[in-house]
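To start, the structure itself, in structure tokens.
The complex appears here without one of its protein chains, the remainder shown in place.
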Amino acid sequence: MASQTQNIQLNDDGSLRHFLTIEGLNKNILTQILDTAESFAVLPGRPIKKVPALRGRIITNLFFENSTRTRTTFELAAKRLSADVLNFNISTSATSKGETLLDTLRNLEAMHSEMFVVRHNASGAAHFIAEHAAPGISVINAGDGRHAHPTQAMLDMFTIRKHKGDFTPLRVAIVGDILHSRVARSQILALNTLGVTEVRVVGPRTLIPTDARALGVHVYHDLEEGLRDVDVVIMLRLQKERMDGALLPSEEEYFQLYGLTNDRLACAKPDAIVMHPGPINRGVEIDSEVADGPRSVILEQVSYGIGVRMAIMSMCMQKHPSAGDES
Amino acid sequence: MASQTQNIQLNDDGSLRHFLTIEGLNKNILTQILDTAESFAVLPGRPIKKVPALRGRIITNLFFENSTRTRTTFELAAKRLSADVLNFNISTSATSKGETLLDTLRNLEAMHSEMFVVRHNASGAAHFIAEHAAPGISVINAGDGRHAHPTQAMLDMFTIRKHKGDFTPLRVAIVGDILHSRVARSQILALNTLGVTEVRVVGPRTLIPTDARALGVHVYHDLEEGLRDVDVVIMLRLQKERMDGALLPSEEEYFQLYGLTNDRLACAKPDAIVMHPGPINRGVEIDSEVADGPRSVILEQVSYGIGVRMAIMSMCMQKHPSAGDES
Partner (left out) sequence: MASQTQNIQLNDDGSLRHFLTIEGLNKNILTQILDTAESFAVLPGRPIKKVPALRGRIITNLFFENSTRTRTTFELAAKRLSADVLNFNISTSATSKGETLLDTLRNLEAMHSEMFVVRHNASGAAHFIAEHAAPGISVINAGDGRHAHPTQAMLDMFTIRKHKGDFTPLRVAIVGDILHSRVARSQILALNTLGVTEVRVVGPRTLIPTDARALGVHVYHDLEEGLRDVDVVIMLRLQKERMDGALLPSEEEYFQLYGLTNDRLACAKPDAIVMHPGPINRGVEIDSEVADGPRSVILEQVSYGIGVRMAIMSMCMQKHPSAGDES
């Protein structure tokens, strides 16, 4: 799978064609993404510049799973690159008339769409589409099942680099529902590829995969131990629907054990930053004092996310033939 | 409240930052809006020019209450100013995942949105958002509960000025459900600020606020008396849901008493104009002969509405730092 993944994501010359998973991408290409993002990404409160890089190109948001926030960030990134964006709500499309997914894909390709941003609740959906995409088409994974959310991981890496400079000496703790988190899976791969000293995952036994150590992480079930001396704390969103099953006690009990408070954050290094992919559950996985506190970089992540996605989208489309734009 | 309102809407130098209500704005600034709109607003049937004023800026329509027409006019105004527009349907957004309104707002700000156009069924919603907006963010009230609809009032003022020139000698009658109308409230404030001779409100006792006189209006319960010698007749839309309660008799009976017919319009001045914020209920508050007649300026209001909103949006964003657009 890893080698197949590697092949499908890269052009023959090693440049990026699709962006489906961190798996199979090396440190060089991840660093190139971060470097490219430097020219686009700006802090909250600063206007983000519009560039003509993809003027006249057509990008389709193919969202099988509703996510206004993620769709909006990709739409904004595409518009900042001057592309035209189609939002394709798959439930109201021809697939509801019995058309197969591949026929829908072929039709959108025939409409001259050159990039598909795919969100799906099934793991592997973006890969499937990339495998069947026509030459000259790029696919970006905007989250597939429990598998991967690689653009989120890259904006997290960008935010970490902005604050910490070098990845090498860092210890990073990822806290929460690791088992169901595509974000955590992509973050772990990216952090290890970029060469951090240690990645820790912290959470209750029921929410840590049994094979977690195989991912190259240290497992902690005690939050304070897990936070000891880390440089970066990444809190995951608790999916409240997990509460219904037997996996979790109540929200209150979860907060007692794994909610990030200022007291607990004191276990981490004094200059540790606190991250979260959003949307946050105040008082469940994170206390408002921390979320709104001086060490939180949660809103920076959102701001940088536009620029990082611009970098990934423009890199993937660099090999496409020019659109011959005359406008 | 008035002084607080004044403060929040204006920058330190007295220029417009937010546009939330007519309250606290003086004649100078209202006149400045009307003057600025002169360069944008055109009659129906004329193409409206596109200007680069807000090229590269991001404007978010934050509609908690569905209103295709109002959203469309703001979207068009933003696009005529060359801005990028996000339409944020709040019911399908992260708020449905339990995120607070303020967290949604912070996230949209972090996505570099510089203006929020807010529609909400609760009075004060746009104020609330403006009070909590980051520096450099502008908020436009596109209608909040029964409180205010100030852009509608300004396009009405623009239409009146186009036809009558000077506000000073005018008598204006506003007819219908004054009690529940945010439009009427904003119109009364604007007309009085611009210095008309007299504002009248006309309607059944159940639909006139008991403290109406405090708003600086004369109250009439007889339509023909209320129309006597006025220069401008503004008919309000009758919300049909009022019929269900005890507030109103049947539509037919309402039309008998308060529907505007040509016969009744004869009570007004011979050159009186007839206005309506739309959408009209033919045969309920207005007869088709009047709505489609030579004294109706209802469609002009719609046309001018785009240009007036362009004026307000560009004035509010004038103090924002440049987006460094390179496209």
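Lettered A and B in written order, each chain numbered from 1.
Keep in mind that, in the parts below, a residue touches a chain if its C-beta (ideal position, glycine included) is under 8 Å from a C-beta of that chain, and two chains touch if they have at least 3 such contacts.
Fair warning: this is a prediction, and the values are worked out from it, not measured in the lab.
Asker: Which listed residue, B:N28, B:T72, B:T168 or B:T197, touches the chain dropped from view?
Answerer: Final answer for the missing-chain contact: B:T72.
Asker: Going by the contact rule already stated, which one of B:V42, B:L102, B:A122 or B:A266 would touch the omitted chain in the full complex?
Answerer: Going through B:V42, B:L102, B:A122 or B:A266 one by one, B:V42 is the residue touching the chain not shown.
Asker: So which of B:R146, B:K162 or B:R282 would be touching the chain we can't see?
Answerer: Among B:R146, B:K162 or B:R282, only B:R282 touches the chain that is not shown.
Asker: Going by the contact rule already stated, which one of B:P52, B:P169, B:P249 or B:G293 would touch the omitted chain in the full complex?
Answerer: B:P52
Asker: Return the single residue from A:F64, A:F88 or A:F128 that touches the missing chain.
Answerer: For the chain that is not drawn, the touching residue is A:F88.
Asker: Per the definition of touch given earlier, which of A:G56, A:G124 or A:G145 contacts the omitted chain?
Answerer: A:G56
Asker: Tell me, which residues in chain A touch the chain that this view leaves out?
Answerer: 55-58, 84, 86, 88-89, 92-94, 97-100, 103-104, 106-107, 109-112, 114, 134-136, 320-327
Asker: List the chain B residues touching the unshown chain?
Answerer: Answer for chain B: residues 42, 44-52, 55, 66, 68-69, 72-73, 75-76, 79-80, 82, 240, 278-282, 299-300, 302-303, 305-306 touch the chain left out.
Following the convention adopted for this analysis, only the chains that are shown with their structure count from here on.
Asker: Can you grab the rotation angle between chain A and chain B? Superpose on CA, round to the nearest 5°.
Answerer: Rounded to the nearest 5 degrees, it is 120.
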